[in-house]
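The following block contains the structure, expressed as C-alpha cells.
The complex appears here minus one protein chain, its other protein chains still in place.
Chain IDs A, B and C follow the sequence of writing; residue 1 opens each chain.
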Amino acid sequence: MASIELRQVSKIYPGSAAGVKDIDLSVADGEFVIFLGPSGCGKSTLLRSIAGLESITAGDILINGEIVNHVAPRDRNIAVVFQSYALYPHMNVWQNMAFGLRMRGSPAEEIDAKVKEAAELLGLTPLMQRRPSALSGGQRQRVALGRAIVRDPQAFLLDEPLSNLDAQLRAEMRLELVRLHRKLGRTTIHVTHDQVEAMTMGDRIFIMKDGRLIQQGPPLEVYANPADTFVAGFLASPPMNLVSGRLVEVGDGLAFRTDGAMLPIPAAFRAAYAAWAGKPVIFGLRSEDFHAAPNGDSSAPLTLQVEAVEALGPENILIGRLAGAPTQVSARLSRHYSAQPGESVTLYADLTPMHLFTPEDGKAIPRPRAAPALLRRHA
Amino acid sequence: MASIELRQVSKIYPGSAAGVKDIDLSVADGEFVIFLGPSGCGKSTLLRSIAGLESITAGDILINGEIVNHVAPRDRNIAVVFQSYALYPHMNVWQNMAFGLRMRGSPAEEIDAKVKEAAELLGLTPLMQRRPSALSGGQRQRVALGRAIVRDPQAFLLDEPLSNLDAQLRAEMRLELVRLHRKLGRTTIHVTHDQVEAMTMGDRIFIMKDGRLIQQGPPLEVYANPADTFVAGFLASPPMNLVSGRLVEVGDGLAFRTDGAMLPIPAAFRAAYAAWAGKPVIFGLRSEDFHAAPNGDSSAPLTLQVEAVEALGPENILIGRLAGAPTQVSARLSRHYSAQPGESVTLYADLTPMHLFTPEDGKAIPRPRAAPALLRRHA
Amino acid sequence: MRHFGLHAGLWLAVALILLPPLWVLRTSLVPESMAYSTDVFPAFSLENYQSLFGQKRFGTFYLNSIIVALGSVIIALPFAAAMGYAFARFQTGGRFGRFLVLSLQMLPPVALVLPAFAILRSMELTQSLTGLTIVYAALNIPFLAWILMGFFEGIPVDLEWAAMTDGTTAWGAFWRIVLPVSLPGLAAAGVLGFILSWNEFLFALVLTGSKTATIPVALASLQTSNGIQIGKVSAGVVLAILPLIIASRFIQRFIVQGLTFGSVK
Partner (left out) sequence: MRHFGLHAGLWLAVALILLPPLWVLRTSLVPESMAYSTDVFPAFSLENYQSLFGQKRFGTFYLNSIIVALGSVIIALPFAAAMGYAFARFQTGGRFGRFLVLSLQMLPPVALVLPAFAILRSMELTQSLTGLTIVYAALNIPFLAWILMGFFEGIPVDLEWAAMTDGTTAWGAFWRIVLPVSLPGLAAAGVLGFILSWNEFLFALVLTGSKTATIPVALASLQTSNGIQIGKVSAGVVLAILPLIIASRFIQRFIVQGLTFGSVK
C-alpha cells in the first residue's frame, strides 16, 4: 500500500562517525527489500529514519510520494519489528497485539476480530493470556510480528528480526516471513547482516557500508555482478576469492598472471578488459567455481596446495594456496572429493563468472554482465 | 599433555532443570573435541566443571588419570577462553597476557619472552599497550586466546569463543584455531552450538541435549550415522528431512510408504529393517541426497510440489511437499537447477544414505553403517 | 576441627548482629522496672505500649508520621519521575545537569533548616503537617530523581519506539509503557523516600509543634527530661520500625515478582 523513497537522505550524529550519507533509494509498493551490511553500516539508522523515530539531518523521505520528514511516527502508519522484539512486558500477548488498534481507537469487536485473525495466522492462539516473559524466543518473535500485522500498516520495517533465534528456527522463520509477505502483499524492508537472509528473502538487496549505499539489485544479480570487492566478499560464505596479480597479453588474448598461476581471460571479456592489459588487477572467483574435473571451454587447470579441509557434510571446502602465492584460496567441492592438508591437487576453475577489480579502490572493472544463474534450468 | 576423563559426572542445580546427568566421556591427550548442543544443554556447565569453576554433584573428573574433583582451578593448569572473552578491563594487552605467568611467579624475562612469542603468533604485537576497551571484537578474541596460550597449559577449554564474531571473522578464526591446535598439540575442548564449527574443527564431536550425552564420534561419522532424530536435525542446515510413514513389504523387498511417495529400501538394509515391516517408522534423508537426475542404482523418483526456493548463490534449496504429505521437505540442488513456487518437479532421491527412526523415541533403527563420505575421492 | 572453629566464629558474628535488635524487642515487652534486669525474660507486659498510646499520645504522632512521609512521597514521585526520565532519555543538561542533581543532595541539611523555617513562617505553615510534608517532598525530589534515572536508563528505548509506531505520542509512550514498566522502580524509590521522611529528625523538630510532632521527635522526647525511659524508648523504636518492615516486605515481593522485559532474555 505504500512506496517508500529516500532522496539524498543523511543522518549525522554530532561527534560520531556513525550515521548515513546521501542515500538515494526507492522501494516500490508491495516490494520486499533487504538492507544488508555489517554492523555499524547505518542500516538500522536508515530504518528508524523511515519510521520517523530519528530525525534526518538532510534530504527527504517520501511515503507514497509525500514528504514525511516531519510526520510523527504514529501518523506514518508503518509497523516496526525490533531486533529485541520490544514487547510490552506488563501486557499479555493479546494486549500487546491489540495495543496499536486501541491507540487508534478502533471499536472493541474489530480489535478482537483482528487480533484473533493474526493470532490464528501465526499460531499464537493458545498463548493469548501469557506475559512476554513466559514465552520462548521464537514465540516472542511471533508476537512482535503479530503486533505489526494486526494494525494492517502500509509497510513493515523489520530490524534484524531473526538474529536472536537459533539456526533451525531462523531457517523456518525465513520461509514464514516470505510466505507472510506473499499473503499480505505489504511493502517490507528487512534489515540484516546475514547474507543467507539477504540472498533468499528479498526482491532486491541494498548493500550498505560505512553509511553509504554501495550496490542495489535483485539478489542473484548482485551475487553475479558485485560492484566492488566489499560486496564480493560480503555476499557469500566463504567469500569470493580475491587474488592480486597482473593482466598480461598472451598471443592475441589476455591472461591474469599471479604467483603460481596463469589464467586465460574468456574471449567474451577480452574487449572489455583490453584497456587494463599490463596493469595490476585483482582477480575474483567464487569458491563454487572450482571443480574437480574440466567443465566446458573456459575451464583452466590450477594447482592448489591444500592447507585445510572443512568437511561440512554436504560438501567439502578446500583451503590452500596457488603455488607460492600469498593469498589463501577456498574451493567448494562436492562431499565426494577431498584431500589431505599438505597435498597438492589439481582443480579446474570455471572462468565464465570471473571478475576483475581495480587495486586502487576495489571497484569492479566493467565487463559484459553475467546473467544470474537462477533460471538456467537443466535436468 | 593431558587426557581428560569424566566418569558418571552429574551436576544438579537445586530447584532447576538445568545441569548435566551421568556424563561418561574421555578425551585423549592432544585431541581436539567439540561439545555441541543447543543452548541450555549443559555443555558450558560441563566445561566449567572440568576447569574446576563449578563443583560437581556426583562422579569423578580425571586429568591425566588422576581424580581432580577437589583440585582448585589454578592447580589444574587448564586454560579457559570464555564466550565473553573476560579480559581484565583495567590491564592492557600485555598485562592481560602476562597475568597468568605472574600469578605463577615466573621470572620477568621469561614472562616477557613468552608474551612476545604469543603476541607474535597471534599478530597482537602492535596492540600490547592498549586496554581491552580500545580493541575490536576480533582483537579481543585474540587476546583471550593469547592469554590462554602464554601459560602453556595442559589443555584448552574454549566456551563458544567465536559466537560474538561476525560471519567472515568467524570463518577465519575457525581455521586459525585448528592451525593453532596443530601447532601446539594441546588437548582442546571446544564448546559450541554451531554445526559448521562442529563439523569442521574437531577430531570428535560430543552431542549433548538436556544435560545428557547423546552421541559421540568423528564429525563425518556422526553426520553419516546420527543416533536419533535430534542429532539428524541438529547437525545440518537445512536439517535432515524426516517423514513419518510405514515400512511395507513389496514383493521380496521392503519399501517406505508415506502420503505421496513409495520409496524402495536398498537391498543392503533389507535384513536389518525386516523386523520393522508393517510398522510405522520415520524416514530420514538429507537434503543433499536429492538430485535432479537419476544417480546410480538406489535412486528413486519423487514428485515435489515446490512451495519456496531459496537461491543461496552457489546452490538452490527447493522446499516443498510430497503430494498430499503434511511434512515439508527440502532438497539441496545445484545453482543451475531451479523451479518456481507452485510448480511440481521430479527429483531423484539417492537412498543409499537413508535412515529409519522409531516413531516412539526417535532412535535410529540399526542398519549396516554408512562409511563417511569423506575419503571416497574421485576426480 | 577447622570447620568447627569457622562455624563457631560465624555464629558469634550472627549473634552480635541479631542480639541488639532482639534485646530491644525484649525490653519493650517487659515492665519498665525490669528493663535493666539481666534475666532473659523476667515478665511479659504490654505496659510500655499502653503508656505510649495512652499518656504519650503516640497514636497521634504515628498518624502524623504516616501523613507526612506518605504525603511527601506522593508529591515528590511525579516530579522525580519526570526529572529522572528527562535525564535518562534526553540527556537533558548533559553531564553537568546530572551533577547538579547530585549536588542538590550535598547541601548540609542543617543549613536549610532555618531558611525553611523562615519561609514556612511567612506562609503560616510552621507547626503544621502541610509545611513539613512540602519540605520533605522538596528534600526527596533530587534523591528520588537520581534513583529513577538509573531505573529509566535500564528500560530499552525500543519499547518507546514500538509504542510510538503503534500510535502513541512520546508522552503517551512514557505514560502507557515506561511508567507501568517502571512500577517496581517507582515503588522502590517511594519506599526509600518514605524511610528518609519517616526517620528525619532535624526538620521535624524545628518545623512541628507538640500536636504535629512525628515519631522521631516523640522518641527524642522520651530520652530527655526525666532520664531515659528505656522500656518506652524500646517500644517506640519497635513501633517506628514496624511500618517500614511491613512496607519493605510488601515492596520486596513486588520487586521480585519481576516484570522482566519481554525482549530478548
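FYI, a contact is a pair of C-beta atoms (placed from the backbone, for glycine too) under 8 Å apart; a residue touches a chain by one contact, two chains touch by 3 or more.
Fair warning: this is a prediction, and the values are worked out from it, not measured in the lab.
Taking every chain of the complex into account, the absent chain touches B, C. Considering the full assembly, C:Leu219 is the residue among C:Val30, C:Leu120, C:Ile177 or C:Leu219 that touches the omitted chain. In the complete complex, the residue from B:Val33, B:Ile63 or B:Ile78 that touches the missing chain is B:Ile78.
Across the entire complex, the residue among B:Phe32, B:Phe99 or B:Phe256 in touch with the chain not shown is B:Phe99. Looking at B:Arg147, B:His181 or B:Arg321, the residue that reaches the missing chain in the full complex is B:Arg147. For the options B:Lys11, B:Arg48 or B:Lys114, the residue in contact with the chain missing from this view is B:Arg48. In the full complex, subunit C contacts the hidden chain through residues 17, 95, 99-100, 102-103, 105-111, 113-114, 195, 198-199, 201-202, 215-217, 219-220, 223, 228, 233, 236-237, 240-241, 244-245, 248-249, 252, 256. Against the chain not displayed here, subunit B makes contact via residues 48, 51-53, 72-74, 76, 78-80, 82-90, 96, 99-100, 103-104, 131-133, 135, 137, 140, 143, 147, 151, 164.
The definition used in the following text is that only the chains that are shown with their structure count from here on.
Most remote from subunit A, judged by the distance between CA-atom centroids, is C.
Rounded to whole angstrom, the centroid-to-centroid distance between subunit B and subunit C, based on C-alpha atoms, equals 55 Å. Between subunit A and subunit B the centroid-to-centroid distance comes to 26 Å (mean Cα coordinates, whole Å).
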